[in-house]
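A single protein chain has been omitted from the complex, and every remaining protein chain is retained in its original position.
The chains carry the letters A and B, assigned in the order they are written, with residues numbered from 1 in each.
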Amino acid sequence: MRARNTTRLALVATSTLLLAGCLSDGGGDGGSGGDAGGDGEVEVMYGFANEQSDAFIEEVGAWAEDEGINVKFSPTPDFDKLVRSRVQGNNLPDIAIFPQPGITLDIARSGKLADLRDVLDMDALEESVVPGILDAATDEEGAIYAAPMSISVKSLVWYPKGPFEEAGYEIPETHEDLLALQEQIKTDGITPWCIGIESGPATGWVATDWIEDYVLRVGGTEGYDKWVKHEIPFDDPMVQEAAGYVEEIWTGEGNVLGGQGSIASTAFATAANPMFDQPPGCMLHRQASFLALPGSFPAEVIEDLDNRAGVFQLPPIEAGESPVLGGGDIAGLFSKDDEDSIKVLEYITGEEFGGWVETSGYISAHTGFDLSQQPNETMKEISEIAYGATDFRFDGSDLMPGEVGAGSFWREMVAWTNDSKSMSEALTAIEQSWPAS
Amino acid sequence: MTAISTGVPPTPVKGEKRARKVMGSDGGPGSGQKRAGKLVKSVLFVICLLWIVPVIGLLVTSLRTADAANSTGWWTAIASPLDFTLNNYAEAADRGGMAQAFVNSMAITLPATIIPIMIAAFAAYAFSFMHFPGRDALFILIVSLLVIPSQVALVPLLQLYGNFGLNGTFPAVWLAHIGFGMPLAIFILRNYMASLPKELIESAKIDGASHFQTFWRLIIPISTPALASFAIFQFLWVWNDLLIALLFIGPGTNAPMTVQLAGLLGAQGQGWHLITAGGFLTMLVPLIVFLSLQRYFVRGMTAGSVKG
Partner (left out) sequence: MTFKILNALIAIVAGVGGALILYYLLNKLVEMLPSKTEERIKPFVFIGPAFAAIAVFLLYPAVRTIILSFADRDSSEFVGLSNYTDLLASPNFRDTLFNTLLWIIIVPAVTVALGLGVAVLADRLRPGPEKLSKTIIFLPMAISMVGAGTIWRFIYEARPEGRTQIGLQNAIVTAVGLDPVVWLQESGFRLNSFFLMVILIWAQVGFSMVLLSAAVKGVPTETIEAARIDGANEVQAFFRVVVPQIWPTVVTVFITVTIGVMKVFDIVYVMTNGNFNTNVIAVDFYNQLFTNGNAGYASAIVVMLMLAVVPIMVYQVRNFREQEATR
C-alpha cells in the first residue's frame, strides 16, 4: 500500500516538474514534427544564415501570410549533422533545404523523404531548370527526392577588373588560352594566381573543387558521374590526367602568390583579396559565386562590385563545351500528406520565387528566371554562365561517402599541396580509403 | 567581498575550537609576515599575462571590422582605439534577438544547474556515509559512465523525447543536462564528502539526528565549497552548451543565446566577426556568477574547521 503511495507521489511530483516546463514553452511548439502533418505549421529547416536567412524569411514569410500558412523557420548551423540526428530521432521538419544532394539521398534511404514525382509536376520542372540538376537527388529507381531552390556556380575565375583590362588581357576560351594568359601575366611581372585552401576543420575542400572541375572537363558528365559513384577507381587514368592540369597550374614556378607552400595555410575566404591591392598581388582566382558576399571580398570591392571585380567561366579543355560545376540548395519534403507543406515546397522551388536573390547572392535554378531581379551585372553574368551550361554537375565530393568526400579527399589534397605526397600517391591513397560496402 | 582573506567568521560547526588564523594573509592581524615576495608576484604576473592575452585579442577583434581584422594583427589596433566600432555588438544583438535569448538561457541554465546538484548531493551522501550492498560497484559504474561522450545519447534521446512530445521544450534540455552532468557531480561531491571526518556523522547520529537531518543541517553547509565549485562548472557548461540546445530546442522562440549566436555563422564562415562580439556578450553572466560565488571558497569552511 505504502509502496504504491510512494510511486504515485513520485509521479505527481515528476509531472508537476514536467508540466511546469511545458508551460514555459509559450507557443506550445513542442513536438512539432513532419509526421504530425496538418498541425497548422510548416517547419522549414535550412543551413544558411545571416543575409541569406533574413532575405529568405522575408520573402517566404510575406507570401505565407497572404496564403494564410504558418511557417516556422529553422536556420540550423552544422546542418548536415543535425538533420541526420533529427531524422534518426524521428523529430522531422516538414521541409528541409539541403545544401547538397549527397545527404538528401542518404536520408532518402530511411524512407522518410517524399518522392517528389508524386507531389510536383516534374516534367515541367525538368523543362524549366538548368539541365542535369535534377539528376543529383535521383536514386537508382528514378525517384526524385529534392527540387532545386537556388544554385551557385563554382567554375568561376575572378579577376581585378581595372588592372586586368588596363594590361589588355583577354578572357581565355580554352585551357590553352588560360595557360597563355598565365605566362603573359608572369612576363608582366605579376604573380598570376591567388590560391588558398585553408578552411579550418575543412581545409582542403577548395582543392577538391579544382580536381572535380577538371575531371568534369576531361571525362565529361559520363566520366564524372562514374568517378563520383566509384564505378571507376578514384585514381583512374582519366582522373590522373585531370589532376595533371591542376598540378601544372599549382606547382608551376612563380604561378601562385606566396608559392605552392603557402596554399594550404591561406584562408580560402580571403585568399582572393590581394587581387585588389595596389599593385595587384595576383590576377586570377578560381572560386564560387559566394565570394561576392560580405566576409570574403573587402567591403569596398563589394560596394562597387561591377567595376572592381570581373569574372569568367573556368575554360573548357576544348572550345565549344561548357561544363559547369556548382552547388545548390535543394528542397526535400518530409510531410507528404500536408497540403500546406506541399504549397510551400511548390512556391520555393518555383520560377516566381527569387526576389531574395537581391541580397542573398544566390541564383535561381530556373533558366527563365527574370534576371533584372539580380542586384548587379556580375551576378547576372554568373547566372548566364549557369543557364548556358551544357552540363551542370554538383560538387562531387559531397556525393562521395563521408570517409572520402569529407575526409581522405581533403586530407590527401593537403598532403599533396604540402609536397609530402605526389599527386598519384595522393589519388591512390584516396582510392584505398573508399569504404568497402 | 573582502571576505576572502580577512576571514569572515566561519560557519559554526560542531567541534569548532576557536577562530583560526588565516594562512598566508599578508598584513592580517597576527600574521606579521609579508609572504608575497617579488618572485611570487612576477611569476603570477607572467601567468596572468599569458592567460589574458587571448581574451584581450578577442575583445579587440570584436571591436574591429571584419576587413580590418583580416588585414592587420589585432595587437596593432590597440594603438588606435579611435577606429574601434561597436557595430559587431549592435549587429549580433540585433540579429540574435538577444533579449529573448537571454531570458531563455536563464530559464534553461538555472534549473539545469540547481536540480542536478541537489540530486547529486543526496547520492554523494549515500555513497559516502551509508552502507548498502553493491555500493562500490555502483559507484564505479556511475563514474565509468563519465567518459561516455554525450553525443552517444543524442539519437536515443531524440526518439525518447519524440514519444513524449518533449522536443523543443525546456524540460528536454534540463533533463539532458541533469543526466549528463550527474556522474561528475556525484564524483566531485562524493570525493569531497569522503574527506570529511567520520566523527562528524557519528556524533550527529549519537545526537539522534536522522540521515535526512544530518544531510541538510550538517553536510550541506560544510560542503558549500564543493557545491559552489560544481555549481559554477555546471552553470558554465549549460550556459555555453551549443550541441544539446541546438538538437533538443533548436532555433525559434525558446532558443538560448548560444544557438542564436551560432546561427550568425554562415556556411562559408561569413559572420565570424559577429561571433567575437557575441562571445563577449555571453561571457558576462558566467563572470558575474563566478565573482559572486567566489566568496564561498573561503578557507576555514572546509574540513579544516574540524580537523584543526
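Operating definition for what follows: contacts are C-beta pairs under 8 Å (C-beta built on N, C-alpha and C of every residue); 3 or more make two chains touch, one makes a residue touch a chain.
What you are looking at is a predicted structure, and each value in this text was computed from that prediction instead of being measured.
Although one chain is omitted from the display, it touches the following shown chains in the full assembly: A, B.
From the set A:G68, A:G111, A:G142 or A:P201, the residue in touch with the chain omitted from the display is A:P201, counting the whole complex. Which of B:T85, B:N163 or B:S195 touches the hidden chain is settled by the complete complex: it is B:S195. Touching the omitted chain from chain A are residues 2, 5-6, 9-10, 13-14, 16-17, 19-21, 23-26, 80-81, 84-85, 106, 200-204, 257-259, 261-262, 264-267, 274, 401-403, 406-407, 410-411, 414, 418, 435, 437.
We adopt the following convention: only the chains that are shown with their structure count from here on.
The touching residues of chain A, when paired with chain B in their complex, are 17-18, 20-22, 24-27, 29-33, 47-50, 52-54, 72-79, 82, 85-86, 88-91, 99, 199-200, 269-270, 273, 290, 293-296, 298-299. Within the complex formed with chain A, the residues of chain B that make contact are 65-67, 70, 95, 107, 154-155, 157-159, 161-162, 165-172, 174, 246-247, 250-254, 262-272.
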